[in-house]
Structure formats: structure tokens, C-alpha cells
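To start, the structure under review is shown below, and the notes come after it.
Every protein chain of the complex appears in place save one, which is left out.
Per-chain residue numbering starts at 1, and chain names A and B are given in the order in which the chains are listed.
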């Protein structure tokens, strides 16, 4: 296994699950998601306990799903509440596996692991997605690569120069020095660029002229998220790596949810604390970000194919890769600890 | 292996094999089928004994096939009758594996197993396909699922309510009680619905008004057929589950021929004893049946994929599944007996 269990993963954007059942495989398990009439989210194994037909092919009846094959009806608690022959008594042992879900930060999260440990407090604190004074939007890509390759990618922004040479790439990124800090279950890779000319986008966001201090702080959060804190403040306004609410600030948020060992669901978005009521800006930023991440998707899928085509080769890690290396260490340690716990 | 050996399987509709060689894989073995000039059917391994090019790519010469690669010519007895260099003496050991075929009930049957046991008397007795006073027609689908899933499907008509909700499905089927009887190498699942209003199709077929007794009797026949006896008779005419030639009667016939462990050839049709000269009715019934069975194909292929996507789950069997369960027991027992025989 390449992913952490007993953890929350993003299953969908909030608007990505509605009354109509939808199927999505999470951490190797086919699941069906739909909303009850009260809009709370149900997640179940996407296979009827009778003959395994996907429940997502079934028909909603109130908060239940009736299987399209023989009509076994499963309630949102996973338990059968009507047998194929409706006159037959309901067998209490007939049930679909259910999964704990929780909605936060505009996403539907699903708990992978032992249900009784599913504590919403363990959902990563992605405050920019749901804090007053901030706005947030984004999108989704299916990416045919190991989700850890996407984490590597996001924890090392030097790739922007080459992968995104037509858009956000710039050589300055290569010149600023980086610092990598691993603490507990998180890793930070940070760049501080003091007293520079603001790039056009950030000058406009800031709404002021003059030299700026600029920052980029990539943060990995267990089990599989990356937040990138980016922005500028006027030089002299007192901004620092530790505290920088003096200027225009954005948060790139990225959630990598394993589908299989070689594919994953990629949820991406951007939060910001400037011009938050400018819906046109929100739409333009989402479109641009979608274009940028499509470039990453192309590169990462080529990388996955290359890994498979060169089985005698191993990934190397240079100084720029330290963030990804540390993130992978956290993942590997958590997997190992869980296995040790199981063995006891 | 998931199928019975030393048994007859349907290879094709009678009109599906002609002078032109056609390829079809039966029980894992690629075969070529064609008719001799006297119209008897030849079945051989679809691989030239020389360099394995499919013989179905070859050229008919009289009753022989000349391989398209180097021209080795194989007679309908499987023996080479001309070498690639025509002047070379024919090597008597050069031959293609042949298979025993037999035509009956409008189908070409092929014997899988030891040739000397290929007794046409072992072909299942599907009398409605070839009895005076009856007419019969049908079609073919390739279905990407284990052939036993189709047997399960046909031995349990409760699925009609949901899978065929737009056509033949009706809730009454769920209300009638069923009885399952296994005897020797056959299984019956039967429903008797006395004194009901005839559905429009059957009222027209019967040509008389008044309450009717209606029946549905699914019969599994070893190794892989299902016949479904359906119809209505006027209440009081003396019809019973055991004998019901008093009214309008149809026989749905289904032959499942394994191609691989996860795919099969599905031959289906319908025989009837009413309005047998009405070619328009025959065409309409075939078209409707084709639509209904296409719905089954969709469901069963989704079920096969779900079985593969949920390797930790098993099919469950409820009361409605008893017919399929019994049929699978007959298949499993025959496979086991054959293996025991081989081991002795």
C-alpha cells in the first residue's frame, strides 16, 4: 500500500455530489456517493450486497437506493430495507459497507480506515477555504500517476520555470534560496524574495506601487494535501515568512486522493484575501490555474509511464526535492506505524 | 475451468456458418467453422499446423482451406493434402485438430471433450425449436461476462421488474410465489398465476377473452442452456404447471457458450405455437426480445466489472436465486466428477 489509512481524503467538491448517485473509487475501493434529502452525504461500497451490481446504477427511492438488477433496497445506513421479493422478510445481515463522510472547506471528505477513529478534528486545517474575508474556488482532474508524484511536484516549485514556461514560470524562482522545515506531520518549503519589483498580477492585487517583499511557502499536510501560501507586501510593511497579512495573499490548495496505486483524483483550487467579490477575477484565476495544472498532469502522466518503462531506474533526490522527500518520509512512517499496530 | 467438458455447446446459428470460413473461440479454443459443399459443417483449430496463422484467413479450395501464409492445404478431415511446395510429398502427420459438430434445432453444436464420446443424443432436448406446429427465431450477442452470470439471470425472472422496467417488467412477477425443483441434471423454477387478467400480448395470442391461468417455468439444462416456458390458458381449460397445451404458449430458449472464463456467446430465441405463420409477429418478437436481452447484456457486463473491482466480495444468494444456485451446483459437480475421472 502506498497511502495512509485511518485518515480523511477528499472524495469530491461539495457541488460534485448531489441526489443522483455517483461512483468514485477511493483508495482502491469503489464507492457510491449521494446526498440524503436533508443534503447530508452517504458513502457506500458501490456494489449491491446481493449480486454486486454497482449501486450507482440503481434508482433513488427517498434516501434509499434500489438496485437496478433485482430491486434489493439499501438504506443510507447501508442496511437492506426491502428484499427483491418485497414480501420476503428483510434479512438484517444484508448490508452494504458504509463509509464515514464529513463536509468541510467546501469538500466532501471520506474516512479510510477504522470507522470509530473517524474524528472530524483530524481533517487538515485548510482555513483559507472557509474563512471570512477570503474567497475560494477550483477544479478537478483525474491524473494517471501515483499521487505521491503530484506531492513531489507541488513541494518543489522550480518545475514552474520549465513546465509552465508559457504562463507562470519565471527564472527568478530559481534564484531565490529555499528552506525546508519538517515539523511533526507537516513539511514547509519556503522562499523569501525581499525588495523586488512586483510581477504585474501581484502589483494589481496589491493595488499599490513600490518595491515588495514576496513569498512562496509550500506546506505538506498529512495524509495528502499541499497548501501554497503566495503573495506580496510592500517592503517595510513588516511582512515576514512567519506573518504576512499586510499585503495581497493567495493560497493554492491541492488535495491528492489515491484512486489506485498508479492513479489519483486531483482537487485543486485557489483562495485569496483580495478583491474577493470580483467574480470575474475568480473565474479568470480558475481558468488560468486549470491550464497550469493541465500542464502538470501531462508531465506527471509521462513521468509515471517512464517509471514503468525503466524499471531498473530509481528517482533521484537533489536539494530542491527535499520537501517531497520529507513528505514521503511522513507518509512512509505513518504506513509503517499502522502496520506495526496491526501486527500487535 | 468454469465449464463442463464432454458436452455439446452451441457454436452458431445454422445460418451463421456458410462456405466462407469464420472464426469463433469456444471454451478457450480458437476454432474455424465452414460448410463443405454438401453443407455439412467443419470445425477445426483456427491455426495452421505449419506456422499457426488462423486458417480462417485462408482460401477455400473445394472442401479444403489453403493457408494464406505458405499455402499448406488442409482438408475438412484436418489432414494436410498439399504441402507449401506442392511437389513435396504430403506428410501424413501434419494435421489441424478437428472438432465434432452436429446440427439440430437450427443450431450448429460443437462437442468439447473426448471425441469418441460425442453422442448427438446428448444434445439437450429443445423440442420447441424443431417441432411441427411451432415456429422459432432469435439472435446472438457477445457478452463480456462469465456465462454463469447469464444462467443466474435467466433462472430468476424477478430481475425483469427492474432491468426491463421499460418493456416486459411488471410488479405481478414479484407477487407470485415460486417453486424450485432440481432433478438429475435439470433445474426448474416455476410460477403459477391462476385466474388473472391476461396481459395485452397474451390476450391477443390467445384470441379469447376471460380470466386466464398464466405460467412461467424456467428450466436449466446441462451444460449451459435455459428454456423458459411461458403462456396463458383460459381458467377452467384444465391447464396446469405439468401440462398446458390448452392455450397460447411460448418458449424462450437461451444458450450460453463460454468463450473465455469472462466472456461468452449468447444465443437467444423464442419459439411459439400460436400464429406461427405470421412472419410480421415473428419479426416484431425478435426485435423486442433483442432489445430486452441488450438490457441484460448491459447489466451483466457491469456486474462482471464489479466482481473484478471488488475482489473481497462474494455473490450472495437469496431465495430468488435458488434456481441459479442449483444450476451452478450441477455444473460444479460435473466438472468435479470429470476431474476425478481424469485422476483415476
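Please note the rule applied: contacts are C-beta pairs under 8 Å (C-beta built on N, C-alpha and C of every residue); 3 or more make two chains touch, one makes a residue touch a chain.
Since this is a predicted model, take the numbers as computed values, not measurements.
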Touching residue (missing chain; options B:7, B:27, B:47 or B:189): B:47
Contact with the hidden chain (one of B:36, B:70, B:284 or B:333): B:70
Hidden partner interface residues of chain B, rising order: 25, 30, 45-47, 49-54, 57, 59, 66-71, 83-88, 91, 94
Sites on chain A contacted by the missing partner chain, in the whole complex: 152, 156, 158-159, 161-163, 174-175, 299, 302-303, 306-307, 309-310, 313, 315-316, 318-320
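FYI, only the chains that are shown with their structure count from here on.
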Separation of chain A from chain B, taking each centre as the mean of its C-alpha atoms, in whole Å: 49
